[in-house]
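Structure in C-alpha cells, see below.
With one protein chain held back, the other chains of the complex are shown just where they sit.
== chain A ==
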Amino acid sequence: MAKQYDVLFKLLLLGDSGVGKTCLLCRFTDNEFHSSHISTIGVDFKMKTLEIDGLKVRIQIWDTAGQERYQTITKQYYRRAQGIFLVYDITSERSFQHIMKWASDVDEYAPDQVQKILIGNKSDEDQKRQVATEQGNKLAKTYGMDFFETSACTNYNIKESFTRLTELVLQANKKELDVLRVPFGEELSVADLEEEEHQADVDNSSQKNCWC
C-alpha cells in the first residue's frame, strides 16, 4: 500500500435557521435524517474522510446556529473555514433573500481565498417551492459559485455537493499540497523490472541487487 497522505480542510455551513444545515451534515456524515427540527444553538462539527484524486482528504464540517441573534458570534468562526456552504430553503423565499446578507458577511469575515457553493435544500418539497431552480442558478452565477439543489430527506445531491466543495478547496490549495504529496517512489521496483530483463548483459543489475 502506498503511503497514505492526509489533508484536513474545514468547511462551514451557513444559512438561516431551519434551512436544514444540521440535516445536510447528518445525512452526509452518518447517513441519517430526522425530520424534527431542533435549532442548533452553538457550533457543532463532524469529521468525514473523502477520497479525491487518490488523495485522502479529511474534512471537518462546522454546523452553525442560524438564528439571527447568534450571528454576531458565529461570524468569528468564518475565518477558520476554507470552504463555505451557503444554504437556503427552496420553500422559503426569505431564506433565499438572506443569502445576500450571508454572502456579504462571508466576504467580510472569511479568508480571501475561501471557496463557496450555493445550496438550495429541501428539493423534495417541490409542492411548497417558493424559489425556482432558475433563481438559485442565477444567484449562484452572480456570485460565481456552483449551485446544487439538495434534499437531506431523500439524500439527493448530498455527497455530490460536499465532494464538489472539497474539490474546490483542494484546487485552491493545490500549490501547498503538491509540495507535500509523496512521490510514489516505493512502487518503483516494478517499473525497473522490465528494463533489467532486456539487458543482454546482466552485470549491472546483479551488482545493484547483490548487497542491498
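In this section, contacts are C-beta pairs under 8 Å (C-beta built on N, C-alpha and C of every residue); 3 or more make two chains touch, one makes a residue touch a chain; residues count from 1.
Convention: contacts and distances are computed from a predicted model.
Between the listed names "CDC20/Fizzy WD40 domain-containing protein", "Mediator of RNA polymerase II transcription subunit 20", "Killer cell lectin-like receptor subfamily B member 1F" or "phosphoinositide 5-phosphatase", the UniProt record for the complex's undisplayed chain reads "phosphoinositide 5-phosphatase".
Listed residues A:Asp44, A:Glu93, A:Asp124 or A:Glu167: the one in touch with the omitted chain is A:Asp44. Take chain A: the residues that touch the chain left off the picture are 1, 4, 6, 29-30, 41-49, 56, 65, 69-70, 72-73, 75-76, 186-187, 189-190, 193-194, 196-197, 202-203, 205-206, 209-212.
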